[in-house]
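Below you'll find the structure, written out as structure tokens, and then a few comments.
Only a single protein chain was left out; the remaining protein chains are all shown in position.
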């Protein structure tokens, strides 16, 4: 791989020369628009304190389970990729040896784009360049211009949402918002999974802390609901625009209060079954929708991942270590109880994500094409890749048009990858629109309006930015 | 959008110049062939009486749930789109404001093609042209040449099948067939859903009427079966070629007579469960197949739509208001009981439709590639769109070839959209075949034969026209 491909102005654009030329002009229209990132996992404290980035391995390898998983698949034991067991330079060497594995992957594309665009590497990665590239990136990381706040500006980020625990004080967000010297918006996101998933071993203690600190003196299920409402309000006051939910399935249920209370107490006593978990989660999704209707937080749902599939790895290295595996989901029947009551509620926004592509054309586009509340979440996780994003557009557009999509979501904790991810998304949107223009399905003038809407207006509109 | 795209001779054709040129020549081969529409929802009485079309809104907006659903999704309350609540001109204005939502959708494509080809509109739709376009279309609608019978001829329709209640007198069909001045064929289709789905609140009274009027004096389940057989014969005598079934799932079951009778009585007494509904429907699909083997009516099955998903909308505005949402289906095990007994029956034709694309390559192409009775229904409802139709061909052809498909089915109640829909289908077939030619997978001469077979011979053969 020559370095040139990462810098090629036509990367990701369609090969047909006529279509490519249309795509180029569409891309140009949006290439300089600011980045809006309404869902991601960057730590606000890093921006508050403008913490320098650590070494290349800690920045680009160890926290990125897209990267470590594929190296692991090639036969490298997980501990060779863990900072407890290996030095940054050792980890970087392991990564450089594994670099050819990433050809054709989304991660490889983002990394290559960063190496070229952010770090200005002049060499192809590989075992021979492991040390020199480590040194080059390290040098870059020590430059004063290479701090989070400087990059935030360089990257042209306007809005960056983080993902936060409901009991988080949001002090970093507060400090950033009140810092006249910093012009970006860093918004918290309410993510109550650890207080809703009763299979989480910490659930009971989490809930206890939640009720104590925000239950207005109420106890039990009532205190629990009150505390969640209070903390959501606190998040709204600190700039949050959305509440995010990582659930097992898209199931929603409207339980009566007595039944909910019974399940809640049952779970607190430690006797809940896996089925109880699903039912309580389904009930709480209904409650979260009810609260979103009341407080205006956009509701986002991310279901369908079998978390910690390989128990030995989970036991040794914890969660988020690369073995969350998707499974089939059904939205049509599962989400219905929620939509019956809130599907047409005023200003309610519900963004539905999936790791199961089959629901794009079959369920999500039809739902988003009727319910004013429902928006199509951007292709997520294993699907936020060039071909998968094109399959998404092809699957949903003929039913739902362009107005029902959320806009791109980078969902990343890798701060330096943000521009590469948004750039890739813009290139794919340009490619898809260019094909429709080339096939005389939309006019080129209209495609120019649409790409601005997709890249800029949609996230503002859907996430109430 | 300039008006030109709707009139562009290359619309929907592939962008690659070499492939496009092949597609053009294939399209030319079939562009003037008559329209065969073996499944749709036009009202025969309109053709019998040559009823002038009403206003633009009543013709193009209010009855088309593809259109109203997307406007509703954008936040327009349903009642602003209902003739009881708004004047035609008001509805048309609402539609014109919403027009940009339809970019990239199948509905948008069909509408634009009609505006250009049928109504000769010289202006792009939008809020500023709402009144002028309303007036221009209204003027066109009042022209004597713009009546159903004249358009039937202009559109080059040879056969148009309607969808009819089993107790329909078919007087319109009879009148049309006996009108020497009219040369098109308008065929009834036997659609007994309302007499089979025991969850339909009107089922018991429907069945009572059915038995009384056609049961030959028999009562109960026997009378019911006899009456269905009799009404099918009546339809055959009036030119019907097919019986259509909108079922919840593709399940089929062979119950013994005593069990069927028990379920039937149970349902009549109002005590049936949702599971009873599925079992009785499955049993009746088996019975319908048995009758098709006997009387020759082509059997078509349309499963997998969750009807009336949003109950408040259903209660306020009734069925077919845009919130029927597809769900996953399985054909392989579900259809087996029927195919065990009738899969190789002489002259039995069974056309299987799906809203769940995943069964195209996995189940339907393999089934149609073995059973002489099984044909692949054309992509249906949310899937009768350019990209989806290409995905269908790609998914089924390598297993089942071209001979096992039903040919295009417009399934529409929008009479004026018929040419646009068939034209779009022909363009996509030409595009798919052109790619195979460009990839040297079939010869160009053979592609010319195949496109005629797909457009003209297949529907005649499969639907026994």
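Which chain is which? They are A and B, in the order written, and residues in each are numbered from 1.
Here, contacts are C-beta pairs under 8 Å (C-beta built on N, C-alpha and C of every residue); 3 or more make two chains touch, one makes a residue touch a chain.
Everything numeric here is computed off the predicted structure, so don't read it as measured data.
Within the set B:121, B:260, B:367 or B:418, the residue that contacts the chain not displayed is B:367.
Across B:109, B:317 or B:402, the single residue that touches the chain missing here is B:402.
Screening A:12, A:433 or A:451 against the full complex identifies A:12 as the residue touching the chain left out.
For chain A, the list of residues touching the undisplayed chain reads 1-2, 4-5, 8, 10-17, 69-70, 72-75, 100-106, 108-109, 306, 309-313, 322-328, 355-358, 382-383, 385-388, 391. In the full complex, chain B touches the hidden chain at residues 14, 16, 18-19, 328, 330, 332-333, 336, 339-340, 343-344, 358, 361-363, 365-372, 374, 394-395, 397-404, 435-436, 438-443, 445-446, 450.
Just so it is clear, only the chains that are shown with their structure count from here on.
Centres computed as Cα averages put chain A at a distance of 39 Å from chain B.
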